[in-house]
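Only one protein chain is missing from this complex, and each of the others stays in its spot.
Going by the order they are written in, the chains are A and B; count residues from 1 in each one.
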Amino acid sequence: MMLLSVLLILLVLISLWAVMTPLLLRAAIGLAATSALLTMIMYQLGAPLAAVFELSVCAGLISVVFVSVVSLTHRLPLKEFMKRRQSRIKRFIFLPLLLVAALAIMLTIKLPFQLQLPAADKISDVRVMLWNIRRIDLFGQIMALLAGVYGVLILFRGRKTDGD
Amino acid sequence: MILEFSFRFDQFSIFIASSIAIFTLLIGLYALIFMKGNRASGQFLVYFFLNCFFAIGAVLANNLILLLFFWESLLLTMFGMIMVGGRESYKTAIKAFIIIGITDLCMMVGIALTGQLAGTFTMSAISVSTAGLGGFAFIMLMIGALAKAGAMPFHTWIPDAASDAPLPFMALIPGALEKLIGIYFLTRVSLELFKIEPASWASLLLMIVGAVTIIFAVLMALIQKDFKKLLSYHAISQVGYMVLGIGTALPVGIIGGLFHMINNALYKSCLFLTGGAVEKEAGTTDLTKLGGLAWQMPVTFACFVVAALSISGVPPFNGFFSKELVYDGALERGWIFYAVAVAGSFFTAASFLKLGHAAFLGRSDTKSKEAPWPMLLPMVVIAAACIIFGVYNTLPIDRIIAPILGSHALEGHKFSGLPANMFLVLMTLIVLAGAVLNHLYGVKKSGKAIGAADHIHYAPVMHSLYDRAEKKIFDPYEIGMKLANVAARILYGIDRFVDWFYEVFTVRIVLLFTSLIKWAHSGNISTYVIWSLVGSIAVLVMAWR
Partner (left out) sequence: MTYLLLFIPFAILILINLFPREKRTEPAFWLGLAVLVFQAGAVVASQFGYWGTILTSQLESVFGFNLQLYKMGHVLVMASALAGATALLVARATLKNKRDRFNFVGLLLVSLIGINGIAMVTDIFTLYIFIEVTALATFILIMLNREQAAFEGAFKYLIMSVVATVLMLAAVSLFILIGGGTSFLDVKMAVISDPLAYTALLLFLCGLFIKGGMVPFHGWLPDAYSSAPTAVSVWLAGIVTKASGIYALIRLMVIFGGLEPLQNIMLTVGAASIVIGALAALGQKELKRLLAYSSISQMGYIVIALGSGTVLGIFAALFHFFNHTLFKATLFANVAAVEEQTGTQEMEKLGGLAQKMPITGLTSAIASLSTAGLPPLSGFWSKLLIIIALWISGHYFFAAVAVLASVVTLAYFLLLQRQAFFGLVPAALKEVREAGPILLIPAVFLSLLIVVIGLVFPFMIQMVLR
């Protein structure tokens, strides 16, 4: 439980950082970190399948696509960047309020957070599960990987040809 | 409620329907000549005979809805006939249309209420009391009937029509036909549908309307200086006698009223026809320009004399007998009604002495010849009928009118023959003699026939009243139009507001929201993410509430 709580708090903090940072690259890293943390949480909660998928698609591919997009953008001049940084505070002025409101709502609803980790026999061998029960999911995952690869290829190659 | 569209053929309806047919035939013959050369004569004749059809339908209908259909159709043909009168006649046509239209609307309300109260629309099966809502229904129906008959205060379009509409229209519609069906329906309503009692308020109301109509219309008639216009005011005034007679709710009064109705139809159409002949031959109906026509148009003159004596109530013409019956009934209900009726008789006689004197006697300025025979024939036939209905009054009263009431209502009385009350006859003769003396005095005072009524016209109080009446201050239509003007302005304002509401206000509000939404979509991805988070929280709250 302790580990889970720490992970959850970390998740919130890192995702906040990802949202608030003025640099896209940092945001991308934040996103990847968030995904990675989520994977860990999922594994902790006994959903290895979702964890695997989250790691492969979100932490891996989407981040790659993300970074590749970012690399295609221009860098802001320093002056402009500082200005954005200043105005960032203004843009997130309501964020603490929102967080407090969300917390208050969570507490008032009183969700039954009695998480019980499933029994050990329920977590069967990941490989067996993937291949025997989740064949179609595996196919989908392959497709997702394919799309990601496709995208990275197109974008980076496009960048090269743009330079020509 | 099943609507059965049935007709009724009883003594009364057959009598009125056949009268309508005969009058239409005679006046139609006259119209063929009179309208010759008029561009719209074909159109006029179509309306004319359609009008006859609708009128007969209205009289024979035994169902109030069916009656209403024919009744409203009459409005259209009437409008059409006034419209063909000339370039300026549309104003009068619209005036008539609005007055009759509104009163017809009242009648529609009355019919709906009556049907609701009685549970049926079949006239022969309806019997409603005048208490409460029934009283309202009665007044509504009465308004419809009285307006059709041309009683005050729904009369004001008739004098206007006299100068604008074609003359056969005047002879047939306000002169004869509308009286017939208006009084017919009034009789049906008051004696059959509601069965008013002599002591009831409904009876009193009818009598007041009748008396007021008699005296005011005849006073207006007295000062007219136009042949047709003078006749048109008499057409209104005479309705008063009928309404008064029926309003008494006594057998003698009712029979007098109905007899007066048919008599009036006869002599009034005859008078209008002579007026038409004068207009056709002399080219004008202005009394200041006419004169001495008696020698140039002897037949017309003879017919005019017969009809004028009838309307003045001189024995032994028909008008005398019917008026005596009405007087009898009125006296029984109250001396004031009798006094008003007799006064009306006095002024009627005075105005016809003036009219006859000015138009047919005296010096002749114009060269005119006698009218052609198709115009003379109806006049002569109708004038003869005036004499026959007077001398042999047993024929119409005992054979036609008395059976309408049924023998038990008559209680063994006999109303035909010479009047029973010799006091009334004496009074009538004195009044007529007074009218002759008054005429002679007036002619002598003003020096010419047309001024015979000037001493009444310019009498101290009368003068100002007449001036106002001439300016149409008392005309409910004009008052209504002024009110309508105010209402129209208010409605225009409301309309502008509604227009503004839809075309400006709504559009502005929508555009305001649109620009707000556009402003909110700043393109900032963090804003959008926050929206989604807020949305997710809202979804959770909604589901867990």
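Everything that follows uses one rule, which is that a contact is a pair of C-beta atoms (placed from the backbone, for glycine too) under 8 Å apart; a residue touches a chain by one contact, two chains touch by 3 or more.
Bear in mind that the values here come from a model prediction, so they are computed numbers and not experimental data.
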For the chain that's not shown, point to the residue among A:Phe81, A:Phe94 or A:Tyr150 touching it. A:Tyr150
For chain B, residues in touch with the removed chain: 510-511, 513-515, 517-518, 521, 523, 525, 527-529, 531-536, 539-540, 542-545
Residue ranges of chain A at the interface with the undisplayed chain: 31, 34, 38, 41-42, 45-47, 49-51, 53-54, 57-58, 61-62, 65-66, 69, 72-73, 111-113, 115, 118, 122, 134, 136-137, 139-141, 143-144, 146-148, 150-151, 154-155, 158-159, 162
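Criterion: only the chains that are shown with their structure count from here on.
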Need the CA-centroid distance for the pair chain A / chain B, whole Å please. 93
Along chain B, where are the residues that touch chain A in the complex? 524, 526-527, 529-530, 533-534, 537, 540-541, 544
Partner chain B, residues of chain A touching it in the complex: 19-20, 91-92, 94-95, 98, 101-102, 105, 109, 111
